[in-house]
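Only one protein chain is missing from this complex, and each of the others stays in its spot.
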Amino acid sequence: MRLRRWAIILPLLCAFLVSCSPNSNDRPGRKHTITIAGSTSVMPFTEKLAEHFVVDHKNFIIDVQGGGSTAGIQAVINNTVDLGMSSRELKEGEKTLNTITICHDGIVVVVHPENPVTEMGLDQVRQIFSGRISNWSQLGWKDRKIDAVSREEGSGTRSAFEDLVMKGKEINDATMVQDSNGSVKEVVATDPYAIGYISMGLVDKKVKPVAIDGVNPSIKTIKSGRYKIVRPFLYITNGELEPKARQFVDYILSKEGQTILKNEGLVGFYD
Amino acid sequence: MRINPRIINRLVRMGLNVQAFFTVGILIIIVAIIFFKGFPHMSFAFIFSFPEDMGREGGIFPSIVGTIQLALLSILFATPLGLGTAIFLTEYTRESLFTKLIRFGVESLAGIPSILYGLFGFIFFVIKLKMGWSLLAGVLTMTIMILPTIIRTSEEAIRAVPRQLRIVSYSLSASKWETIKKVVLPAAMPGILTGIMLSIGRAVGETAAIIFTMGSSLRLPLSVMDSGRTMAVHFYILAREGISMEKAYGTAVVLVLSILLINILAYYIMNKAIARYS
Partner (left out) sequence: MIDRTVFKERFVKWVLVAFALSSLLFLFLIFLFILAEGLPLFLKVGVKNIIFGFKWAPTKGYFGIFPMIISSFLVTIGALVIGAPMGLSCAIYLSEYSGKKMKMFLKPALELLAGIPSVVFGFLGVIYIVPLVRNYLGGSGFSLISTSLVLGVMILPTIISISFDALVSVPKTYREGSAAMGATKWQTIYKVIIPSAKSGILASFILGMGRAIGETMAVIMIAGNALKIPGSILDPLRTLTGNIALELAYATGDHRLGLFSTGVVLMVIIMILNYIANFGIKRKIAK
């Protein structure tokens, strides 16, 4: 009786353990794994590209992780990943690494769809986030406190926003903080009095983009250079790329890859 | 004026009655919201298909597999350790400074919030031991987290085994370990199982400690060194990033339903055990 029970449990257990065993690379079929980590702004687009890529390249596994731009760059330096993703330019001390610009992304200031404010000056955005403008009446709407939402310290989007918009002014301590583009968008989508900034690729009808200094954020205005809050999406490598990872990068830079990025609302190299 | 104590008594009784049902009401409301909103999005295909478009479309199969792997492997590590500790504390020593120290350790582990387990797992397993964000790092962190639950419930279960059983076993010239193995543990088994079930429930519902050790890769973990996503983490990301409310509710149903079933099973086993000895 005892034995019979084990006869059932043991094989199940073995099967389970085998399924969890290391070295999935050495299995027949020889799957090749490319590991990518870094910016959570770039991550969703990399995941999307990877989804499309593996359809035609069945022997590839692409492991995409978040972690943030800085962590991604660190991971490249330590050689723990093949590719790092960054949504900000490299800083001093990181310049020895190679960068591949995969596309550009606009940072869009967004408000709730019910908010009648459609346009602001760049300096007004700065004053909102530094706390000098704190009421919607100062922008011609009702007398109600502005619920500003920012990103957390260390985020590539925040760092780019600080460089491009804040220009040395500090983001006010009373500003709410969320830890991803998506969660900033969710707060703005649910709170009629909120204002935040997110990657242009994520703007949809749940939030309303605000024109800055009279320029609507769009792929067109970014390409023409009129919309100024733009940052590159970078892949970071340490030295030469190994051939398999190169294949993935080439795919992204190809017309097909760039079209996918364009459909996601990013600014690619083709039109 | 002095109000009749009997009237106060009756009022209090009513108030407490309302209060208790209000509290249970919260549980019922939570479960009801999740079920009503989520059931329309839950289907066979949702459970057994892969997510597409970051989880906006498709199902949650990899996160279900990830959850099962995490829970079962953690139990596999934690049960021998926890049960061993419980046996040692109950059968092999008297109360001494040493047992006090161990109990202090267990109590302290139980009190540490999950985010600190996350910090520890991140720095120790992920970075110092170079495991990276992986199933293994998640499992080891989870093992330590559930250890106190297993130790406490097993200890209680073993203590509840009547002394007579042991005495009979010894009188048949069984050794101490034989007695434990053949007499005490089988008798304490329901209580031990309860602890294991509760621990599985904890592993299934945990987020803070897992997200920093196991990562959040959406694909099916094929080896212990792969990163993966449990249902709780998947739900967190879907809901927080606003990727898809329908899929988030669908995931929540599967998540809450499995935890409720696991916990109900745990209490059922425990009640049966209590009925047996009282």
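Chains: A and B, in written order; residue numbering restarts at 1 for each.
Here is the rule we go by: contacts are C-beta pairs under 8 Å (C-beta built on N, C-alpha and C of every residue); 3 or more make two chains touch, one makes a residue touch a chain.
Keep in mind that this is a model prediction, so the values were computed, not measured.
Within the whole complex, the absent chain has one touching residue among A:S130, A:Q178 or A:T237, and that is A:Q178.
When the full complex is taken into account, the listed residue touching the unshown chain is A:T70, out of A:T70, A:N181 or A:Q258. Check B:I68, B:L81 or B:M189 against the missing chain and you find that the one touching it is B:L81.
Looking at chain B, the residues touching the absent chain are 5-6, 8-9, 12-13, 15-17, 19-20, 22-24, 26-27, 30, 33-34, 80-81, 84-85, 87-89, 92, 101-102, 105-109, 111-120, 122-124, 128, 144, 147-148, 151, 175-177, 201, 204-208, 212, 232, 235-236, 239-240, 248, 252, 255-256, 259-260, 262-264, 267.
Residue-level contact of chain A with the missing chain is found at 40, 66-71, 74, 145, 147, 152-155, 159, 170, 173-179, 186-187, 190-191, 193-194.
Keep this in mind: only the chains that are shown with their structure count from here on.
For the pair chain A and chain B, the distance between C-alpha centroids works out to 34 Å. Taken in their complex, chain A has these residues touching chain B: 16, 19-24, 44, 47-48, 51, 61, 63-66, 80, 180-183, 185-186, 189, 206.
Against chain A, the residues of chain B that register as touching in their complex are 52-54, 69, 72-73, 132-133, 135, 215-219, 221-227, 240-243.
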